[in-house]
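In this view, the complex is presented without one of its protein chains, the others remaining in place.
== subunit A ==
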Amino acid sequence: MTTPAAAARTQSQGDASPAPAADGTGRPLSRARAGARRVLASRRAAAGLALLGLLALLAVAGPFVSPWRWDDTDLTAFRAPPSSEHWFGTTQSGRDVFALSVRGLRRSLAIGLCVAVLSTGLAAAVGTVAGFAGGWTGRCLMWGVDVLLVLPSFLVVAVLSPLLGGRWPLLVPLLAAFLWMVTARVVRAMTVSLREREYVLAARFLGVGAPRVIVRHILPHLASLLVVDASLNVSVAIVTESGLSYFGFGVRPPDVSLGTIIADGRGTATTHPWLFGFAAALLVLVVLAVNLLGDGLRDVLDPTSSGPAPRTGGRVRRRARPGNARAHEYGTGPA
């Protein structure tokens, strides 16, 4: 029963760029540490991680640095432009835009991460089970997916949002419940096609149980899709939340989110750009950082794509560039 698993592992490693097999001590690296090392070697993932770290730092440390609290009002400064006293300026009612933006950033980060983990996990579970089991199980699961998919998510969230009463953690399962269906369908379609592959058939004929086949042989092949999907879901969740808040259906006053700040500032964006610009920039930066990280992870984790490779490999490939598309013709570049 270990044979097919081992075979699959050798196969996937045969395709991948040569991983650093040992560190200085000669001890073999654990999978996790090898993975972490390669993630950091990917410039994109590292950049995304750094940017995300900076934003998280801002979100956590911001309230301690700023002299103003998010719900303070400065009655001496209405719509004041950025100054040494109010770093990002003030709103129409004299609230400090920096403190407000940091508060909104915290909301966005927390909601985005929780929703993505929840929805991608759900999509992977339902999609693989439906695709692998087939028959009535698969059909019923897909009906469930289809019903949720045609149910207008925006309406449901918009209609239910007053019931949340401003408790934003309740928004998380609500958003996650409407994010996973499309991915589940894609995962199912890919599982149906993977199910007929020789190594999966071999494992099944050797008597490996369905859950184990899914976890060891099917999920690893979906890893790149799921990682990219989770990263996209973080950004989709953040954007959806801010969109709902923009219309007044998500986070509601007196609480703030980046969406509510942008909605308040958009009307006067040409004359008072700081009311709109800083929150919008933070929103864009968060989403950008998450996406960079996700795509960098994809390059590293996906055994079939030509990965970022160790430094030397990159140099070799760059030298080989005049040979047109040769690197692709013979499998991966850095071999």
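Going forward, a residue touches a chain if its C-beta (ideal position, glycine included) is under 8 Å from a C-beta of that chain, and two chains touch if they have at least 3 such contacts; residues count from 1.
Quick note on the criterion: contacts and distances are computed from a predicted model.
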Identity of the absent chain, which is to be given by its UniProt protein name, from "Iron-sulfur cluster assembly scaffold protein IscU", "ABC transporter permease", "Sarcosine oxidase subunit alpha" or "Aspartyl/glutamyl-tRNA(Asn/Gln) amidotransferase subunit C": "ABC transporter permease"
Among A:W70, A:F132 or A:F276, the residue in touch with the chain that has been omitted: A:F276
Touch criterion as defined above, residue of A:V147, A:L201 or A:V215 at the omitted chain: A:V147
Which of A:F88, A:F132, A:W180 or A:Y246 contacts the chain that the document leaves out: A:Y246
Where the unshown chain meets subunit A, residue by residue: 15, 143, 146-147, 149-152, 154-156, 158-160, 182, 185-186, 189-190, 192-193, 196, 224-225, 228, 232, 235, 239, 242-243, 246-249, 262-263, 266, 269-270, 276, 280, 283-285, 287-288, 291-292, 295, 298, 302, 304-306, 317, 321, 325, 328-333
